[in-house]
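Omission of a single protein chain aside, the complex is shown with its protein chains in their original locations.
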Amino acid sequence: MAAKAVAVIAGVGPGTGASIARRFAKSYAVALLARNPDNYQPIVREISSSGGHAVGISTDVTDEKSVKGAFTEITKTFPGAPLAAAIYNVGGGLVRKPFLELSGQEFEAGFASNGLGAFHFSQAAIPLLLKGLNLEYPPTLIFTGATASLKGSARLAPFTTGKFALRALSQSLAREFGPQGIHVSHVIVDGIIDIERTKQIHFDAPDAKLDPNSIADTYWYLHSQPRTTFTQEIDLRPYVEKW
Amino acid sequence: MAAKAVAVIAGVGPGTGASIARRFAKSYAVALLARNPDNYQPIVREISSSGGHAVGISTDVTDEKSVKGAFTEITKTFPGAPLAAAIYNVGGGLVRKPFLELSGQEFEAGFASNGLGAFHFSQAAIPLLLKGLNLEYPPTLIFTGATASLKGSARLAPFTTGKFALRALSQSLAREFGPQGIHVSHVIVDGIIDIERTKQIHFDAPDAKLDPNSIADTYWYLHSQPRTTFTQEIDLRPYVEKW
Amino acid sequence: MAAKAVAVIAGVGPGTGASIARRFAKSYAVALLARNPDNYQPIVREISSSGGHAVGISTDVTDEKSVKGAFTEITKTFPGAPLAAAIYNVGGGLVRKPFLELSGQEFEAGFASNGLGAFHFSQAAIPLLLKGLNLEYPPTLIFTGATASLKGSARLAPFTTGKFALRALSQSLAREFGPQGIHVSHVIVDGIIDIERTKQIHFDAPDAKLDPNSIADTYWYLHSQPRTTFTQEIDLRPYVEKW
Partner (left out) sequence: MAAKAVAVIAGVGPGTGASIARRFAKSYAVALLARNPDNYQPIVREISSSGGHAVGISTDVTDEKSVKGAFTEITKTFPGAPLAAAIYNVGGGLVRKPFLELSGQEFEAGFASNGLGAFHFSQAAIPLLLKGLNLEYPPTLIFTGATASLKGSARLAPFTTGKFALRALSQSLAREFGPQGIHVSHVIVDGIIDIERTKQIHFDAPDAKLDPNSIADTYWYLHSQPRTTFTQEIDLRPYVEKW
């Protein structure tokens, strides 16, 4: 039996990451990366109990060895399985603070999790994606961006520098690996995502938060695009969002 | 019997417009606008003969009366049918010429077909879209952009001024009518579309032109997004395209 | 005696246009275009009475014949004088209105004054600028943009489509005529300009409006750049402006 293709998702928590995992698990075995097992265990269990294949791997994306170890574990867990999609959904560094009160460590954290982590993740994923050129859909590498990918707001230096850097990386990779058949996309998520952690944020209008399942549908849609017609950048926001 | 919802598509020729018409005709009755009946007749026949509902209407989008007349005909042809989607896929004004050799008429043509036509089309479509808020998907207004929507190239003043203006219009309408529930999107088509007219353009790589059916799939995908998670702008280009 | 070089400024009123005229009149004879003589007469008198050379010409920039007539008059008034700078500072079309209440005429007005007018002006000015390549500074063509050049706000369709189109034109001309030695620049003026007409707008902070003389200094600075180091786009805003 041919091994089922795999999708790897970094940055899996109870929100968007879990929705993306659920969506891609309909077609692929999924490897879910997060630093804290508490973040991936519920969705690993959910997918497994409903007949899917999922594995969670504790990973610190800012640490090259940790990322390499995770991908070694993926290839061991799913031997011979090609990589169909790699999704980097890591946030981090989202501290709002007067600039002069930031520590160097706080500043670097934004780049570490958004930029450096994406670098390690891409270096590990791309060689495997290049082996997946004969799958149903072009192998896909997707990065999660934010409002801060396009606009450097006051008191948000760590996060916005990290997200700008991530966007640059996504463009550089798209231009290098697109012609080799890998679909590299950058998704700008602009607004509050409707998850447990944002329950206390209320809007006058209904449906004013991004539905994580719809975000996941977009990621799947991007994955399904043929190489004649790739999207490099797409934005997503609630209908009432100001921008 | 409840009337089937309608999608109206302006700028229907043998390429992208026909593909969009075919895609939306799977779910809706379609009204196809083009100046020259030769452009819409084949696709109207094709849709009708395969069990769909299609009507073609000769329309000059740069002429307010002509556009109003077309929408009057649509409401007569499909009485009581709500408008689910309105797609403005008109090009025009694509003349490459040294700036000093352009006539005023040539310059204005870019704005007339891309900007002014989109204005007339939107003014006629939006009131009908606002009546379609209870359909399966949020009523959707999509505009077709191009590389020239983002970059003003040399010797391309008429087209690029028209496409920049169209992008501005799409943003202005998204900000005004998004909160009222209408999904306004702008699609940047960057590359050569694989149609009859571009047959003579050859690339070394295979699949180097945009597949119009994939473009149409993207338009449908945009239409299917829920209001929690609207896309305002998306780009589409072949994997080998330089940008 | 060699004829003094000329600067032509379209869109001269009591605000930025007058300041630009005053600044360029220090080095050049100036031709000041406005539809209404009331707009240029005070500054023509002021420049003339302080020893400068200024002529005002009633011009409708949206009318090709009117623009050509103005340039004919300029070459007659200053025979043999080379053109050193041409500045298009025309606004117009700034109506804020719900989109569905706009007339076609109101919509077109934004493009007419910002886009079409700039086309006529550029076509008349560029041949003369190309004769000024041996002057002290590279011949310069500057366009005045606005916040609406970059962002399509709600209820601002006429103005924002016009300003987006103008920005496209400035890029297209810079790419065509830059290599021929003409400096084409686009200035994004973002904020309220401190002129008579805005006296009633108050801010808590001092100096919260753009000083038209400082805007004029920027235009002159752009003009003075050597061809090794041209600026195509620059923004200007008060220190307290949100953006």
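Per-chain numbering from 1; labels A, B and C assigned in written order.
Throughout what follows, a contact is a pair of C-beta atoms (placed from the backbone, for glycine too) under 8 Å apart; a residue touches a chain by one contact, two chains touch by 3 or more.
Please read these numbers as outputs of a predicted model, since none were measured by experiment.
Asker: Identify the visible chains that the left-out chain touches across the whole complex.
Answerer: A, C
Asker: With the missing chain put back, one of C:37, C:98, C:127 or C:179 would touch it. Which one?
Answerer: The missing chain is touched by C:179.
Asker: May I ask which residue of A:58, A:75, A:171 or A:224 touches the chain that does not appear here?
Answerer: Of these options, the touching residue for the absent chain is A:171.
Asker: Provide the residue numbers of subunit C that touch the chain removed from this figure.
Answerer: 138, 175, 178-179, 181, 183, 194, 205, 207-211, 214-215, 217-218, 221, 225-241, 243
Asker: Kindly note down the residues of subunit A that lie in touch with the hidden chain.
Answerer: 64, 98-100, 102, 104, 107-108, 111, 115-116, 119-120, 122-123, 126-127, 148, 151-157, 160-177
Just so we're on the same page, only the chains that are shown with their structure count from here on.
Asker: What's the contact topology between the chains, one of line, ring, star, complete, other?
Answerer: The chain contacts form an open line.
Asker: How many angstrom between the C-alpha centroids of subunit B and subunit A?
Answerer: 32
Asker: Could you please state the distance in Å, as a whole number, between where the Cα atoms of subunit B are centred and where those of subunit C are centred?
Answerer: 34
Asker: For subunit C, which residues are shared contacts with two or more other chains?
Answerer: none
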